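Have a look at the structure below, then the notes.
In this view, the complex is presented without one of its protein chains, the others remaining in place.
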Amino acid sequence: MTAHEVSRGYEIVVGLEVHCELATNTKLFCGCANQFGSEPNTNICPVCLGLPGSLPVLNERAVEFALRVGEAFNFDVPERSVFHRKNYFYPDMPKNFQTSQYDEPICSEGTLDVDGVTIRITRAHLEEDTGKSTHVGGDGGRIHGADHSLIDYNRAGVPLLEIVSEPDIRSAEQAARYVEELRATLLAIGVSDVKMEEGSMRVDANVSVRLVGATEFGKRCEVKNMNSIRSVRRAVAYEAERQIDLITSGERIMQETRHWNEDDGRTHSMRSKEEAFDYRYFPEPDLVPVEPTAEMRSLVRSQMPELPAAKRERLIDAWAITEHDARVIVDVPGLAEYAEAAVAVLGGGTPKDIVNWLTGDFLGFLNETGTKLDDSNLRPAGLAELVGMVVGGSISRNQGKDVMADALRSGEAPVAIVAARGIAQVSDAGALSGVLEVVFAANVDALDAYRSGDDKMKKKKRGFLMGEAMKATKGDGNPQLLNQLLDQMLEAL
Amino acid sequence: MTAREIAAAVRTGARSARSVLEEHFARIDVREAELHAFNYLMREQAFGAADAIDSAVARGEDPGCLAGVPVAVKDNFCTRGVPTTCSSKILEGWTPPYDSTAVARLHAAGAVLVGKTNLDEFAMGSSTENSAFGPTRNPHDPSRVPGGSSGGSAVAVAAGFSAIAYGSDTGGSIRQPAALCGVVGVKPTYGSVSRYGLVAFASSLDQIGPFAVDVGDAALALEAVWGYDPMDSTSLDATMDSLSDSLDRGVAGLRVGIVRELTEVDGIAPEVQARVAAAAEALSAAGAKVDYVSVPSVSYGLSAYYLIAPAEASSNLARYDGVRYGRRDAGADVATMNSATRDAGFGAEVKRRIMLGTYALSAGYYDSYYGKAQKVRTLIIQDFARAYEQFDVLLTPTAPTVAFEFGSKTADPLAMYLSDVCTIPTNLAGHCAISVPYGTAEPTSGATLTSDGNPKQLPIGVQVLAPALGEATMFRVAKAIEASAP
Partner (left out) sequence: MPEVPAPLTRADVMHVAQLARLAITESEAELFTEQLAVILDHANDVASLDIDSVVPTAHPLPLVNAFRKDEVRPSVDRDEVLRTAPDALDHRFRVPKILGDS
């Protein structure tokens, strides 16, 4: 059961806070490039360095992207949203306040359906990212034990959208699936790279547990530092079990922030210096409110692509493929478009055949070789051609696999490869009859069983003999012809 | 020579910018050591700029509306490559990598920057006594303060160190020193002059404005720097009515309201009340309809201001932490280093306001203090709106008294804060106001005697208030007041 997991009589309650960096050209409040991996401190200016006298001006596209998110997750977009200052000292943060949205966010009350369960999203708000510290000295770059830190402000001021869910998630698997769905949608609407490894999508989980049937929430811990969807699943599962262990052994949960350690598979309390947190939010006087106009909203609406959930449903219906295959096709960026292009020029077979070839050897090859879909040598038309040849019987399935591998490596068209290598199914009746004779000779028991058996047995044994014959031709035998010859020989018994 | 005369002479080649500048530096060389108007003199850059303007004129080019006009800017305007300290030890030695928009516009208009003027640290004060680099003295009586926080700019103009000067006004920091030094000072409509590159004190209140010897120069000086700036989100994208064109249109038929709550009340010196009454009479004689008006909520202005301004300041000044620029004092870890730097870098008044503002925003107090003050702001705006249904401009004193003696209010912050009681409501409302010199008086106590044994006379300013973007009318009234000044 993924949606509602119960352990030792306790249920898990999870809310997720997802920060995603918006894929704008420039930062949220200045014209510096929003670029990952630049030389340190090369994308900086008076504004994002917080120099005295500098002032922020809001990036129009960041607002547009937030509005797209509003559309994608059925958010209310209030008439007005307001930036506040969140005041606390941290050297990564040039002004020692973060410009963020507080009680008037750009999006409020949205939803996300995860495997048929609706998870409520409290809000999505715009805020600026911090710079990045490198901790030098001490134990391998960790903050504790370092003797000094070096700060690069390239990331300071990069636009973030913080998406906060209600505590509606009830299992580690559901938490992981929520993040997967969220990520696929954000990617589809083009607002973020959502790369958890590069930090362009960061997930924090608020985890608590309570006795099944309880209405009050338990004390929660905030788990940070999960760098993949797999670690979200593992960290939430670990943290919930840890809390249940504590409660069942009579101890209390401390509300705290905990750090997920991928290596030991545990969450660890973050020892923090005794410090009072009081963010003293107040409206940012250097910015004016955002009031999305009807024009802005309708422009955004007109630019919305088909969302992953809708696309999956459409493909399942139209192509008669499984939920699993639809998910694979839709979640790999660009793959659905690829499949649709191939289906459009299909010269034999069904869309499902295209999907099978794509989710099988094709993706396997891309993953093994680290090839990007856009860079792959086999284009949709070539794939359709290949599927056509296999379905039409001019080459066998196994031969098709070889041809695909060749096409992916060399970039030659499948038909050209088949012609050049002289690949064809064995369709010579004499040769195939010979194969069947050998199979018959080696399987006398099966032939006896066929002869004396009822219809069901006859069918079973016939299938077995056919399989053996295909095996003997290494899959290159023309299955139609082989079937025909087999029937003839069985009748003649 | 007025700035208008200088620009006209330089543009036509009748005077060289260099010779104009030499005259101003001659005055600086005589009196600056005593008055301390400047934190930094840009002598070399200034002569370079003057020569460039003279060459441009020689080539037949027009250097702009402030051609060759010597200008001083408050030391909280960012100037590329030129020290910008805000009169604070925390920024000592810092040179910004960029020019504020106002400074860029001054350069573009052909102005010659002579130096960065002294101020109360981070513009927090009303006497320029809170400068980390020593106080500025009032040229009319050096034993008295020039007012503040833009005291250095007021003195630069009053002492003839520059033809015009610029300051910033958060609660009266241009108008009050203008009044105390006997020059014109303008706080324009919020958003009319870009704040980009003005080191923030209280962002929702700060506004740049000019000092000048007369109303005509003030108009020219304001027109040189105002207008929309895409670098400031709070900049107004509006067409401004020309000030210079409407200055001389007189006041016949204009309705002038004397604000009762800011004029005939305790704390406003009788000699100041008398000057406001005289100015009102003069306006009436010039054809204006003058009457009293009540703007009740302005009585809460001072309290609201001393919650809002420190709150915004506490956040604006958080960036001075020893990490990226300015001073750093040693500490074993970042937090200790931050605290040590801020302790050594900030003066007492700045710390007091940071503490006050942090408290006003903190959990449990926000609603009673900061939140309440913002509501008072609404009431003040509403009351002004009602007053402006009946009146085109309002009239009040600029400051409650003439210039006071050094040290007389430093021990009692609240007494100092009261210096701004008449100027603060304008900032809270985002409106515009101008202080015009209107005669002199001797102080009620401790008067300095002149060589012939008479008590020294000190300047008094009257203040004209107008609604947002009401500058054109406000300047007409100011011009009429100036014309009748004793």
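To keep things simple, chains are lettered A and B as they appear, and every chain counts its residues starting from 1.
We take it that a contact is a pair of C-beta atoms (placed from the backbone, for glycine too) under 8 Å apart; a residue touches a chain by one contact, two chains touch by 3 or more.
Bear in mind the structure is a predicted one, so any value in this text is a computation, not a measurement.
**Student:** Which displayed chains does the hidden chain touch?
**Tutor:** A, B
**Student:** Which residue among B:F77, B:F133 or B:Y190 touches the omitted chain?
**Tutor:** Touching the chain that is not displayed is residue B:Y190.
**Student:** Among A:D278, A:E337 or A:D448, single out the residue that touches the unshown chain.
**Tutor:** The missing chain is touched by A:D278.
**Student:** Given that one chain is not shown, which residue among B:G167, B:G322 or B:P400 touches it?
**Tutor:** Checking each option in B:G167, B:G322 or B:P400, the one touching the absent chain turns out to be B:G322.
**Student:** In the complete assembly, which of B:I354, B:L395, B:L458 or B:A472 touches the absent chain?
**Tutor:** B:I354
**Student:** Mind pulling the subunit A residues that touch the left-out chain?
**Tutor:** Contacting residues on subunit A, toward the hidden partner: 24-26, 30-33, 39-46, 49, 57-63, 80, 82, 89-92, 130, 133-135, 143, 146-153, 257, 270, 272-273, 275-276, 278, 280, 282-283, 285, 287-291, 293.
**Student:** What subunit B residues would touch the chain not displayed?
**Tutor:** 93-95, 97-98, 190-191, 204-205, 230, 233-236, 300, 302-304, 306-307, 314, 318, 321-328, 331-340, 342-343, 346, 351-352, 354-356, 358-359, 362, 364-365, 368-369, 371-379, 381, 413-414, 417, 428-431, 468
Note that only the chains that are shown with their structure count from here on.
**Student:** Roughly how far is subunit A from subunit B, going centre to centre by Cα mean, in whole Å?
**Tutor:** It comes to 58 Å between the two C-alpha centres.
**Student:** List the residues on subunit B that touch subunit A in their complex, please.
**Tutor:** 76-78, 84, 86, 91, 94, 96-98, 100, 195-200, 202-204, 230-234, 311-312, 314-315, 318-319, 321, 323-325, 334-335, 338, 358, 361-363, 366, 370
**Student:** What residues on subunit A touch subunit B, complex-wise?
**Tutor:** 46, 49-58, 85, 87, 89, 91, 94-97, 149, 151, 273, 275, 278, 280, 282, 285-288
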